[in-house]
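Read the structure below first, then the notes.
Of the protein chains in this complex, all but one are displayed in their positions.
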Amino acid sequence: MSLLTADSVSKNFGALNALKGVGLSLESGQVLGVIGPNGSGKTTLFNVITGVYKADGGKVTFEGRRITGMATHEICRLGLVKTSQIAKPFARMTVLENVFVGGLYGRGLSLTRAREDAYEILEMVGLADVVHQPSGSINVAMRRRLELARALACGPKVILLDENMAGLTPAEIDGALELLHGINKNGVSLVVVEHVMQAVMGISEYVIVLDYGEKIAEGTPDEVVNNRRVIEAYLGEEYA
Amino acid sequence: MSRGLVTGLVLAAVLAVLPFVWPGYHLSLLTIIFYWIGLAACWNLMCGYTGYIDFGSAAYTGVGAYVAGILMIRLHLPLAVSILAAGMGAALVALAVGWPTLRLRGAYFAIATFALAEALKQVAEEWASLTEGGIGMTFTIRLDEMTYYWLYLGLSGLVVGLTWWIEHHKHGYGLKAIHEDEEAAAQVGVGTHVLKIKTYALTAFFIGILGSLEANRLGYFKPDDVFDVHITIKMVIMSLLGGMGTVIGPVFGASFLQIIEDILGAEFINYYLVIVGVIIVVVIMFMPNGVARTILLRFKKPAGAEK
Partner (left out) sequence: MLFIQALTNGILLGGIYALYSAGFSLIFGVMGVVNIAHGEMIMLGAFTTYWLFEILRLDPFTTLPFSLFGLFVLGYLLQRFVINRVVDAPPIMSYIMTFGIHLVLANVALLAWTADPRTITTSYSGANFKLMGITIPYIKLITFLISLAVVGGLYWLLHHSRTGRAIQATAQDRRMARLMGINVRQIYAVTFGLGAGITGMAGSLVASFRHVEPAMGLPYTITAFCVVVLGGMGYIPGALIGGLILGVIGSVSTMVFTSGWSTAITFFLLFLMLLFRPAGITGRGIVE
């Protein structure tokens, strides 16, 4: 049984059909990539899965349980956590406190346990030096890591990463990929949305491609890059 | 921690015996100061921490006064029971109002609460068979002046202490996360809607108790007094002056404003609101963190990275 499935999910914003019956399925331990040009519905898909938006059709299940219609924080507590495309740290709280909140609420830990846990996670993602700084004052690459650390603090089984590597330098991307590999090895399944092809292809075992709110292709990274519709829709525009 | 506790106990003891040393006129000033510390601390606990602005807190002093008034005067229930019921009545109203509005943008909450206080005032005016309408209600049973002082001291201490406790525990981090970014807070598991409602009802409970006690202390009240928008105004400005979202802010803000008001006296009341308005605008323009905090931060700027 799949860990996370989305079945013909659709979402409209007024006249705009942002998602037209998109499905995906994630096995335990897997890394799934979701790619597509800007505005193809990747972020909307994540928001529907995590209950930020209400789906207009279709259903989402997590560990066999229907989660469509549940609130974001409930879904988070089940172990399905999203990071945002625009890193949104709680700017006036310290880096530590940011992660700490995740442990307190996402996992329901005690104050002491959540604090210890937060230190450990920050150590792991490489933010040990800035734990007591206000999170508004750290740079973009660090914010991305903080976003990830905050998600990890919730004790997730699955993390949905929404362009967590956007705006990073190639070297930083390599670092981030390595970190994600490590997280995945520890048993956390990942769904990775990226605009940067290189980043997704390097880590995903399976990839789905969205265009104008529809799934136009899926397969292993190799299959997908050679798919004609994908080249037309997505790579075509970039390589033209 | 334990040193803080000792300091707190000593302070409480000193404040509790203060009226004996300094009786008469000062007792009523001290009483009123602690009343306002209590109210401002309630407002701050909800609005300062979550960033949702309540412009109708007077709804809860009013509901409190009327619940207690009706129970004591019409049904002859004991004072303690009536006061507790006043708090619960206010909390219930807060639940009913908070439920729909706290899901929406803060703008809806701000004006819905603003409208609430006015609407309740109208109801109290019109429903004369229950409330005596504009004629007002008079309490026959009252407490001794010293008791009011101790009650306000205790209640304001309780609310400030509660704020401190919340600040350092799970709820406080949740509230601060909501203030920073509600969507992100939900993403890490904070049940934002319920947390806001709980906090709101809790503060309304205390405002209801304080409002009913104050109506009882003054002995007589009518809709215009207890639903007065200026009650809310004072709560806002006291928190703002002291620093919103800080434990001690409302204590400074309320003491400062109440003493100033006392010095300037009744003559001044016409200009008072103009000046209060100007202060609000100027504070927001130049010192959005509150006057007290801005000044403190200036002093300890070099080390100021921690908060």
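Letters A and B mark the chains as written, and numbering starts fresh at 1 in each.
Heads up, the rule we're going with is that a contact is a pair of C-beta atoms (placed from the backbone, for glycine too) under 8 Å apart; a residue touches a chain by one contact, two chains touch by 3 or more.
Since the model is a prediction, treat every value here as computed from it, not as a measurement.
Peer 1: Which shown chains does the chain we cannot see touch?
Peer 2: B
Peer 1: Check each of B:L29, B:A110 or B:L158 against the chain that is not shown and name the one that touches it.
Peer 2: The single option touching the absent chain is B:A110.
Peer 1: For the chain that's not shown, point to the residue among B:W22, B:W165, B:Y220 or B:Y271 touching it.
Peer 2: Residue touching the chain left out of view: B:Y271.
Peer 1: Which residues does chain B use to touch the chain missing from this display?
Peer 2: So the residues of chain B touching the missing chain come out as 51-53, 55, 96-97, 99-101, 103-108, 110-112, 114-116, 118-120, 122-123, 125-126, 229, 233, 236, 240, 270-271, 273-274, 276-281, 284-285, 288.
Rule of thumb we're sticking to: only the chains that are shown with their structure count from here on.
Peer 1: Can you check how far apart chain A and chain B are, centre to centre, with Cα atoms defining each centre and the answer in Å?
Peer 2: Centre-to-centre distance between chain A and chain B: 42 Å.
Peer 1: Which residues of chain B touch chain A in their complex?
Peer 2: 169-170, 173-174, 176-177, 180-181, 183-193, 305-307
Peer 1: Sort out for me which residues of chain A touch chain B in the complex.
Peer 2: Within the complex, chain A contacts chain B at residues 50, 52, 71-74, 76-77, 81-84, 88-94, 97, 100-102, 104-107, 111, 132-134, 150-151, 153-154.
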